[in-house]
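Heads up, one of the protein chains got dropped from this complex, but the rest are sitting where they should.
For chain A:
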Amino acid sequence: MTTRANAPSVSVLARRWLGENATFYLFAAPFAALTIVMGLWPIALSIQTSFTESYTALSPQPTYVGFANYIEVFGDPVFTKSAWLTLRYTVLAVVLNLVIALFYAMFLSSVLLSRGAWIFKLCCFLPVVTPDVAGYIVWKWMYSGDFGAVNAALTALGLPEFGGVSQVSTVTLAILIAEMWYHVGFYVVIFLANFAMLDRTLDEAAHLDKAGFWRKFTRVTLPQLRPAITINSIYALIQFLKTFTVVVVITKGGPGTATNFVSYYAYRQFDQAQYGTATAMATILFSVIMVLAFALYWYNQRRDWR
């Protein structure tokens, strides 16, 4: 009885272990558990599968083959080409999306656009909340060489036809435009939030110092947009390195192998039950994304923006 009476209560123990934030940790625990089960566990399983023989990957006792799948993937010229295509596309997409989003946000936050700004905001954000598959199906129809709206409009204007997704020379541009339509609204919203927090006195000071538009933009505005640029660039990098849906819906990796990006190639391998090599590709992509995202974050944090 004496022992029971002197024993600390659960709440006291929890406070002792977790400190003063015990209540917070207790409330957060279910979500942490969910994150581990739903988020980290599949990643861990995927990495584990990448070290197994494909034929046995889903059996109760898979055969482990060490780095054989990784060696096979790095020796596969299709994967090498796919990796370069993915990187090239990512660079193009990140730069294009962020630049356009930045200037679009500048336009929307301009005092000259006091009326009607909500229409432009709505127009650019609507695609973000549209189901991506539905949006890309419409883009596919628009690009159709047979009855597409894009070529119909170009022809009506007396301009040459656009090769769209049927030609290697134009397919990258075609899916860049479709993806920009879908993603750019999100980046604009982040930039707009940052624009709302800008210190206008700095702008006025630069104006009094007779700084021109470009000088004000690069020395006053841009440094203050660092949080938005960091978030957007990291998000865009992750987004475009994983480009998948637009390829599945519109190009299926073609024409030829022109849009056979790593995510799609891994998916095709998975589809052919090559689980070992598919998950090895996915793990390589995951590692590249992690390294690049952290590098970008580190660079944006350290860089002197003034």
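As a working rule, contacts are C-beta pairs under 8 Å (C-beta built on N, C-alpha and C of every residue); 3 or more make two chains touch, one makes a residue touch a chain; residues count from 1.
As a convention for this text, contacts and distances are computed from a predicted model.
Between the names "Putative ABC transport system permease protein", "Succinate dehydrogenase", "Ligase-associated DNA damage response exonuclease" or "Sugar ABC transporter substrate-binding protein", the one given in UniProt for the chain missing from this structure view is "Sugar ABC transporter substrate-binding protein". Check A:Asn69, A:Ser233 or A:Thr251 against the missing chain and you find that the one touching it is A:Thr251. Seen across the whole complex, the unshown chain contacts chain A at 54-60, 78, 144-147, 164-168, 250-258, 268, 270-273.
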